[in-house]
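Notes follow once the structure below has been shown.
Yeah, one chain of the complex is gone here, protein chain that is, but the others are all in their spots.
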Amino acid sequence: MTKTVMEASHAISEAVKMIKPGVVAAYPITPQTHIVERISDFVADGDLKAEYIRVESEFGAISACLGASATGVRVYTSTSAQGLALMFEILFIVSGMRLPVCMTVVNRAMSAPISIWNDHQDSISCRDTGWIQMYAETAQECYDLTLMQYKISENKNVLLPSMVCLDGFTLSHVYEPFDIPPQKQVDEFLPEYRPHSAILDPDQPMTLGSIGFPSHYMEIRYSQIEAMENSIDIIEKVFNEFSDNFPVQIEGSRPERYYHTEGYRIDDAETVFVAMGSVCGTIKVAVDKLRGEGEKVGLLKLITYRPFPREAIKNALKDVKKVAVLEKAVSPGANGPVFDEISSLLYGEKSEAEIRNFIIGLGGRDVRLDHIERIYEMTKEGKGKKQEWMF
Amino acid sequence: MGLPEDEFFACGHRACAGCGAATAVRLITKAAGKNSILVESTGCIEVVSTPYPETSWKIPWIHGAFENPASIASGISAALKTKGLEDKVNVIALGGDGSTYDIGLQFISGAFERGHDFTYVCLSPETELILSDGSIVEIGELIDQHIEKSMLIEVIRSNSNKLSASSLISRLGDVESVSMTEKTLSWDGKSFSPMTTLRAQRKESPEELIKVTTSSGSVISLTPEHRVIVDSIVGFEWKEAKNLNPGDEVYAPRKIYIDVDNEPYIIDFLDEDINLILPEKTKEKIKSRLREKYGTIKNASIKIGFKYWQFKGGGRNITLSGLKKICQDGCAEWIELRDKIREFSVRGGNNIRFKSVRFDEDLMYLLGLIASDGYLDKRGSIVFINKESQLLSEFKERYSKLFCGRKLSKVDVGGTYYVHVNNPALYMVAKNLKIKSDPKEIIKLPEPLISAFLRGFFDGDGHCSILHHKHTNEARIILTTTHNVLAKRLRLMLQRLGIASFQDSRAHRSDIIVLSREDIQGFIDKVGSNHPKKIIEMKRVRNLFDKQNPRGKYFSLAPRVCGVILREICKKHNIPITRVDRKRDICTLAAGKRRATKRRIREYIDKLKEFVSDDPLFEELELLLKEDFYLDPIKKIERVHCKSKYVYDITVPETHVFVPEGAFVISNCYDNEAYMNTGIQRSGATPYGASTTTSPSGKLSIGKLEWKKDILHILAAHGSPYVASASIGYPIDAFRKIRKAIETKGPTFINILCPCPTGWRFSSEKTIEIAKLAVETGVAPLYEIINGKHSINRPRDIDKLKPVEEYLKLQGRYKHLFRPEKKEKDIDFIQSRIKENLKLLMEMAEKGF
Partner (left out) sequence: MIDFENLKVKVGDKEITIGAVLESNGSTSNLKTGAWRSMRPVTDFEKCTGCGICWSLCPEGCIKKGDDGKFEADLDYCKGCGICANECPVKAITMVMEEK
């Protein structure tokens, strides 16, 4: 148990060091660089005994991770925005091959216009690739989710790659206190990697990546998607196991017990904000302020985004009258993706809640308390468009 | 055909009939072997080989995407490294035209830039090399010296501890490599000769070595992957040491060649403190030069470091060490002097005068007698003991010839004669030549002198006898010693004379035995004897050889492939086998069920020549029947723990492979040219790139205005140690190159031309023909770039190039060049560009680039 104050990116580097991957293949891109620079320091000093491949592009990074994971070792990579877009083709392939590759995405806006600042467009646009997605709010959550993602991906009933997302600059470059558990405890939680999907081994030769004729493709895809659906229970189990073994050390740094969602003062809330990532910190402060003024308001933070935690969201929002979905991404010609997914979920439940979509903080635009207050006002009074942009 | 038989790419795949790429994949997987992982790009092969739920692969195989096999391969090799398997598993990335030249070039570039560890095949340090001047050195010592010396030079040059890229010595991974100028015995597939070594390598030794003992007594310890030539029905094949079995026949040289330029002098074997008796004139000349330079002799003696009274005269004489120092100082010429000095004295005793300054037959014979039946006693005299009075007279006669005026004393004890010789100079020579323990310097002498020594030894401790068996008699010649190393040297001496023998070592005895008829005949002719009884025995053996056809097959068996060639000649010229060989033994020979001696094969050839005057196959047979090598069956294979820190290896130029200890032929680190057939699984390092050009974006599509991308030079510029172009029209060459690429440490690249009947539009049976034509017309020349230096394989003669039209007109994709009318201009442009490119390649190769 070591309490320390570090950048959230370094918290992730610490987590990776303790997870002991066999191969790390990464290409630098702002704002992910701090993570991989720290990791390469570890490797250079011998604190992490891994093969660090200095690849020539993100495409090379994810391909090398594919190859290494197929050979039966734990891998790690990390990227942002344009890098993630360059990996796009291979993301599908890694998931289709059921290889437990684990990645950190430091959320950054997509070009054009070029921007190095934070929004969620990059990872949200990869929601169909078949990767598990989780979003972190604090440095402690970054550390914890990185540990957990390996356990989830490597589970033999999941075998799907995963990405833990954190906001670039607003979280990655922010110093926060967090707690590092002892190595022994980490080893117990995450024992040595044992591959369950196929591996490349001359003693047991296998063919990976065959062609899928129309006669078989759909069934193979079905089994992959079924695994994604089933993973929701396994993610919950891992959350529970983690919460049991790793109690909270620093108050407010993470939920008491991890779950797909975190409800903040939503028990009797009439209006609920829904959001992901570090903006939730700001929203929590706003909620406290509004509560102080007597408003019945709460926050539903999504930790798991893929698979979409339908039950958790349904249960949280079932008695709520107004829902404001705050998002840092938008699908041009449609709405914010989280908004559309929650709408379709609640529609199916024949809910009568009023749901509104607020697009915030694109390209690193600062999201402040007064933004949240205005959002609350508009929601309460039913003012403004269905999809409102908070500039 | 010399390729391994295991298939890793099963039938039933969906490739077009006549697909060139399928043939290439078979070759590649055979070269890589079972312990490989293949990374495929999207393309024909990937599609045809994995029709889910069936697969054609029998090795681990992964397909990622179109452009990234190189990156995936990087990840795999890194993972193997963490598992400690990087030396045991080959990783090969395969791509087509597009994935290699275009979309995938970025990833190949990255993978090549990163590079990886090296694999080497090596020998244990005590393995001896026979250098071209006859000296025998331990490979470990020699290379260590070179490395130390080179490091010193490098440090002085660069004034730092870092090694620059152009060092004499380079360190790659954990292998240190240094260039050497020594020459050592090597074999180019046709004959043995002393060749220049290129580079020597030293690397940390593995846990285990394989110790190979052959029937003739050669013992060599190799790393398990080191390859050795063994005889097989298809010619000779390379087998890894770890896969050798007792009974496998290795190729051993019957004769060792050295450059006898620097014949040693007697004075080279005298002790440094011996006194030299210089002729007066010579002495005066030296004295005057000393005075010229230093004023007085006393001064000279202080400055140079010899005892000045040595020149004073009056019975006192300059010592050998003193004279050498004077020569070093420049006041005398050693080369001149050693031709003049043959009189010596020791501690004020009488002067000893040799008949000549060099070794001669009498002296060698004497030394041979002393080596066998004599000894050097502690008080400084030589003792010779024998019962045979004739030998005694020989000894006395020779001795007086060599040292006229000196006496020897003789004592007769109950029929055994003891001869005492008080001759300190001769004593020194015998001692320093180590004639009783390790006379390796004798190997450097010319053949007649070696014969004389052996004759002496044989007369003392040798036997010539005939053993009577039921149906036949067998002759043998034996030299007996008690000393293992002495026996080894005697065997080497016999090898200098072109006589094969085998060493039979037991607890207290080491015998050298000559068994085969040719070798015994050789011994009788070249060595002979002066011992009356032994002369009679030799005569009897001669008579025996004249009378009967000895059955003995020792060391005279012909390589197995001779039978196959004989049969082929018969078939080719429609000669019924019974005309040549009534018993049809040729058929059983060709099937590998029987063996024949070289003599027997020659008999068949003579018979055949009555019917066939000329055929190139006869030439091939002649090579195989050459007496300068013999087949030596392996007696014992053991796994031994490697005790030393390093193992060593050397490289001789391109077409040669070297022969350690004159024992048998093993592979270089860098393998090469045609004759070499193949072996079995190989462990390599990572990563690799191998490319097949199958897709119809093609080599020369005249629709395009750009010439083909020069991928080989692009990747050579990345510093790849080995890139090569190959063609399935020359499968053995392609196989060899793939093997070499796998063996070479670092990222390597092979571009294999695979014609595609569907895409290039030609009839499916012409695939191989077109692949050959591509090379013969210069469209796809076969060449290698080895560590940045070009080596052109084919075509060799730019004037004998087939016209490119022959290649173009066979393919449908060029038909627009011929119909409706022939586009002479375009065809000429192609032809001239091809010639230009080829000329450039050849120039680069010639000039050493």
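Labels for the chains are A and B, by order of writing; each one numbers its residues from 1.
Just so it is clear, a contact is a pair of C-beta atoms (placed from the backbone, for glycine too) under 8 Å apart; a residue touches a chain by one contact, two chains touch by 3 or more.
From a predicted model like this one, the values you see are computed outputs, not experimental measurements.
Within the set A:P181, A:P195 or A:G277, the residue that contacts the chain not displayed is A:P195. Residue B:V564 is the one among B:L270, B:I318, B:V541 or B:V564 that touches the chain missing from this view.
When the missing chain is restored to the complex, the residue among B:L3, B:L408 or B:I798 that touches it is B:L3. Among B:G368, B:P757, B:P781 or B:P795, only B:P757 touches the chain left out of the display. Only one of B:D412, B:E765, B:E806 or B:D828 touches the chain withheld from this view, namely B:E765. Interface residues of chain A with the unshown chain, by the touch rule above, are 96-99, 156, 159, 195-199, 203-210, 212, 216, 219-220, 222-224, 227. Touch with the hidden chain on the side of chain B covers residues 1-3, 5, 7-23, 26-27, 49-61, 234, 564, 567-568, 571-572, 590-592, 728, 731, 757, 763-769.
By our rule, only the chains that are shown with their structure count from here on.
Centre-to-centre, using mean CA coordinates, chain A is 62 Å away from chain B.
By the touch rule above, chain B contacts chain A in their complex via residues 34-37, 39-40, 46-47, 50-53, 55, 57-65, 67-68, 71-76, 78-83, 89, 106-107, 109-110, 113-114. The part of chain A that touches chain B in the complex is made up of residues 22-23, 25, 49-51, 53-57, 59-61, 63-73, 75, 89-90, 93, 200-202, 205-213, 216.
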